[in-house]
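Here's the structure, in structure tokens; my notes come after.
Note that this complex is displayed minus one protein chain, with the remaining chains in position.
Moving on, here comes subunit A:
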Amino acid sequence: MQRRSLLKNLALTVGGLVSLPAWATGWSPDSLGAVSTLAPDDETLLGEIVETFIPETTTPGAKSLKIHQFAMRMIRDCYDQTAQATLQQGLALTEATAGQTINKSFGSGNAAERMAILTSLSASADSAGKAFVDLIKRLTIQGYMNSEFYLVNVEKFNMAPGFYHGCVPVAKLAVTGGK
């Protein structure tokens, strides 16, 4: 955790006037807490679905970044009741479609089979399927692009850059990896 050292620097910056408040060491990656709005099997399935959207390669996929937990949390806390129903129905539809098309569970399918299932759900006459795929895909992308992994490694996010340059060549940023 870098926070403590950041704050030590801060204390030095302003002449040692600052004592570290309690929150300076309070946070840990687990402090967001687990979300348990789904049965364990359903949560596992959702993990496989987000992983299908953004799979592990040489870099982390959505499942290892716990994007399914993020999606569950957002649906529970920030969306209305219909989204919760869309989630439940969609998981059931996904598993049912897997049974019909590949004769095994969604999680047992390979990447191509899984993508075909989600694509067919998205195109199916049942609007619940498309609503589910759209919802989870949107949340997966949002969660992934705002994860620590993504912001630090792709966006080169710097919380306190200490500067702003209004007009820099794109080519220069590509070299320095700045943002």
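We adopt the following convention: a contact is a pair of C-beta atoms (placed from the backbone, for glycine too) under 8 Å apart; a residue touches a chain by one contact, two chains touch by 3 or more; residues count from 1.
By definition in this document, contacts and distances are computed from a predicted model.
Enquirer: I notice the complex is incomplete. Of the names "Chemotaxis protein CheA", "NADH-quinone oxidoreductase subunit F", "(2Fe-2S)-binding protein" or "Choline dehydrogenase-like flavoprotein", which is the UniProt protein name for the chain that's not shown?
Expert: UniProt lists the chain that is not shown as "Choline dehydrogenase-like flavoprotein".
Enquirer: I need the residue numbers on subunit A that touch the omitted chain, in ascending order.
Expert: Interface residues of subunit A facing the absent chain: 3, 6-7, 10, 13-15, 17-18, 21, 23-24, 27, 32-33, 52-55, 57, 59, 61, 73-74, 77-80, 111, 115, 118-119, 137, 141-148, 150-151, 154, 157-171, 173, 178-179.
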